[in-house]
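As structure tokens, the structure follows; a few thoughts come after it.
Removed from the display is one protein chain of the complex; every other protein chain stays in position.
To keep things simple, chains are lettered A, B and C as they appear, and every chain counts its residues starting from 1.
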């Protein structure tokens, strides 16, 4: 079965900035869809901020296995309701790959519970991405490192929780380092943050970046993505207890009553 | 120097339910304050939902080293603004100890990025709390386990991220288990979730529970709690780069410009 | 492509103890091989302590994707050279699934770096294994819990490092709890510890146990298992540095010299 990947893009710079428009005339989302489509096991589609409900209706999300997220200039325009929908789908098991400036997107900040802040510089400097977790599925097919000759710098400290695994760390020409590939799990959903992707350079034409994205989609895919109600907090009635027990002491709640939230 | 602990309590059951009122006539917060006050290194004060700004003004939080949180029936009444203030203080380095039904409190859900759901049963059954991380600071002075003869059951799965450390796991008479002591770090803040604390039983009169709370306050205390602006994402101007670099390629941003969010 | 699983068994109790011989007349390894063989993607073979080099020659290990390990009475008889060979293959990327009393096996203790101690009781009591990480690949197809009506008890504290993920926690009738499913990564190798498997009861005839074993083999399989020399510590000569640098200051080593160990 094919993995259904959905690339979400804010799609602003490509329409407003001539530099970016020239690199990505059809938008970064379409270029990323091409990269993913090169993998016969992935079916890639796209959605953008401008579409109704940002293209992220419940139906679309229910039919998505892995969501990729690129945003930058209009994080604030993403509707809270859509954010909660995305977050809930991640808890249910949808994979999420957060790209570059998506570190400040609402869904990522919501799922991390931290500031997700970092330092940055736009100088077209060299970035060298080191694989620190060799033979990790997301690093499949890469050498020990790969280089981006022109990159925006992101520097530590990166305000995220300690990850499950650190896959990549970047070296920058100007003297900084950054944890560029981090894995998390929230509910049944696998999350991967991947740093490269600045809009002013042709990052999504790079073969190693393409490889990482394809690997990450396969890694994030959870075929059991059907945890229907992740927020449910069921009462277990006393007479349904797995071991026989009797009620003792005081009680606030009646049997089978819904819990307080 | 003394650690300034603040016990926040929703303070509803004690005023509305005669069973709880009898156990905690002055409120759970005052009883917990007594337990903490027995430690000469801790200064304990209290705040409740009913106070202006729930007793959690910026000034109060700025003067708090470790916040303890008990809530249940009125999670929804906690103002969003106060929640963000608490969260920001945790990122700055304030410790947070979340008690029992506080698993569904707004600050905890906000900091975990997950549902924080669980299953539950109120039957006064026996709970045995096992120390799975011997000699952890939070378990100091405990034996291999301690028992609560009457407890509410909380059962797995507990919808939280993989913790830094699992300190306690509970056995329940009715057949369930629960990860009852979990540590996290968010920004510069240490977070501890501690399961026991049901209002219908005199849990906060138990010596082992008291010991855990005192240990947890000491553990959560970060004397460096002064990360002033955890959400700052500073631009590093090219001429201030630590290694000499020159601008190459295209740019979207002017030097020293504020980043997009 | 098929995953090549190898079940290693000490194979002592089945030959020496009539109770065990009756349950597993052909040995536990053959029964486990049957369970795994039911998965069309797994090819299962076996090896035992009594074979030359315990059946774990370099060639055999090189052709193994996932090794399962059952040992108890003769941990001490496993040759140190074979242990190092197994450990090195795990670092290269071979998966390892350690079963029940294998917690005290040489390869597991070697890879954990801890005592791997626990408490135990053999009373045929009930064990209820709870899934605490829903929708984890190793829990695929399981309900919220499964039961073993007769089990040996293993109790906390379990002397292992904090795991990557806790998948299962067991409840025991006699009052203990145990982290029964834990994941680790050492080098490129995925490791899973799975508690059930006491020889005196027909554990490996249980459908849920079978399902966990099959899931675990698929999870542990690393198709990139080819990290040829995990212990290599290469010198990077100055003239091969990725950024141009010149030698400055004192040196102990000549260019390209092998490092000290």
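Just so we're on the same page, a contact is a pair of C-beta atoms (placed from the backbone, for glycine too) under 8 Å apart; a residue touches a chain by one contact, two chains touch by 3 or more.
Everything numeric here is computed off the predicted structure, so don't read it as measured data.
Engineer: Have a look at A:14, A:39, A:125 or A:176 and name the one touching the chain we're not showing.
Structural biologist: Answering carefully, the residue with contact to the hidden chain is A:176.
Engineer: Among C:3, C:20 or C:167, which residue is in touch with the absent chain?
Structural biologist: Result: among the candidates, C:20 touches the missing chain.
Engineer: Any idea which of A:37, A:137, A:157 or A:202 touches the chain not displayed?
Structural biologist: A:157
Engineer: Among the options A:132, A:247 or A:260, which residue touches the chain absent from this view?
Structural biologist: Candidates A:132, A:247 or A:260; residue touching the omitted chain: A:132.
Engineer: If you put the missing chain back, which residues of chain A would it touch?
Structural biologist: Residues in contact with the chain left out: 128, 130-134, 144, 155-158, 162, 164-166, 169-172, 175-177, 179.
Engineer: Determine and list the chain B residues touching the chain excluded from the picture.
Structural biologist: Touch set of chain B with respect to the missing chain: 93, 128, 134-135, 137, 140, 145, 164-165, 173, 185, 187-188, 222-227, 242-243.
Engineer: Even though one chain is hidden, which residues of chain C still touch it in the full complex?
Structural biologist: 13, 17, 19-20, 72-73, 75-76, 87, 91, 101, 104, 110-115, 117-125, 150, 153, 155, 159, 161-162, 164, 173-176, 184-187, 199-201, 230-238, 241-243, 245-253, 259-261
As a convention for this text, only the chains that are shown with their structure count from here on.
Engineer: Are the two sides of the chain A and chain B contact the same residues or different ones, given that same means over half of the numbers occur on both copies?
Structural biologist: Copies use mostly the same positions to touch.
Engineer: Please identify the chain with the largest separation between its CA centroid and the CA centroid of chain B.
Structural biologist: For chain B, the chain whose C-alpha mean is farthest off is C.
Engineer: Can you work out the whole-Å distance between the CA centroids of chain A and chain C?
Structural biologist: The separation of the two C-alpha centroids amounts to 31 Å.
Engineer: Chain B to chain C: how many Å between their CA centres?
Structural biologist: Computed from C-alpha means, the inter-chain centre distance equals 36 Å.
Engineer: Give the residues of chain C that touch two or more other chains, as numbers and ranges in rising order.
Structural biologist: 128, 134, 164-165
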